[in-house]
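A single protein chain has been removed from this complex, and every other one stays in its place.
Let's look at chain A:
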Amino acid sequence: MREFEYCRARSVDEVLRWLRDGTDSKLLAGGQSLLGAMKLGLMAPERLIDLQGLAELRGCAATAGGELQLGAMQSHASLARHALLRGLVPGLARLASHIADEQVRSQGTLGGSLANADPAACWPAGMLALGATLVTDRRELPADEFFTGFFSTALEPDELLCSVRLRRPRRFAYAKFEQAASRFALVGVALAQFDDGAVRVALTGGAHGVQRLPAFEQALGQRFAAEALQGLKVDAALMSSDVHGEADYRAHLAGVLAARVVQDALTLEST
């Protein structure tokens, strides 16, 4: 790794000042994706701004409006165990508990995963299916606008993701077919059903970053059962081919997982 300046931020204002002073800076959350990229030389920032000291980026609590607010700097492991999250959206705590392994989960953060927007990551699919709101230092973005493609988000270069807000779904579930070595999703499907019957389905592991599956949403909105998906296919053009699997195999897998996740949602109901 090339040498860089290291700063530990004491306030959001300080983060923003450093991001804007002309030095090529990168935010450091858990480092579980960023350090790997820097070791490979894919990134060589002049400065890392460590967010670990910012208490305002932590927390997991219900808001006055009855939504759930999760701080960007909450680790995957802390959310996997969080009693409130497990009670309100058990499928989301379960998603967190299946990311990587405990060591990576104890360092890696919700905000880091969302800002990184790895096309095989788990949180982006969960938040897109839940129609979450991503709260930054300057605005609120619906998940539909936040994720803009392969490792790409709507965040400005000097913008800080602070928290995520979501309304409680009637049901939520996520299933992934794991890549054996890393446990990243070869393909993953997240599904949320809301009290008004509306359904949102998000696919991860695709070629273009996380995305919704509108035909699946419509079918499940009419009838929330695995059989409702019969005859529906995921377009192989959405998927990529590599050593881990061909696009048509992945597309088939996505269909299988979608049916499975409906079943999971029916058993793993929000309490």
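We adopt the following convention: a residue touches a chain if its C-beta (ideal position, glycine included) is under 8 Å from a C-beta of that chain, and two chains touch if they have at least 3 such contacts; residues count from 1.
In this section, contacts and distances are computed from a predicted model.
The listed options are "Restriction endonuclease", "Cytochrome b", "Carbohydrate ABC transporter permease" or "(2Fe-2S)-binding protein", and the UniProt record of the chain not shown names that protein "(2Fe-2S)-binding protein".
The omitted chain makes contact with just one of the residues A:Leu16, A:Leu84, A:Ala100 or A:Leu266: A:Ala100.
Contact with the undisplayed chain is limited, among A:Thr23, A:Gln52 or A:Ser240, to A:Gln52. Within the set A:Met1, A:Ala62 or A:Ala237, the residue that contacts the chain not displayed is A:Met1. On the side of chain A, the interface with the absent chain consists of residues 1-6, 8, 28, 31-32, 35-36, 39, 48, 50, 52, 77, 81, 100-104, 106-107, 181-183, using the contact rule stated above.
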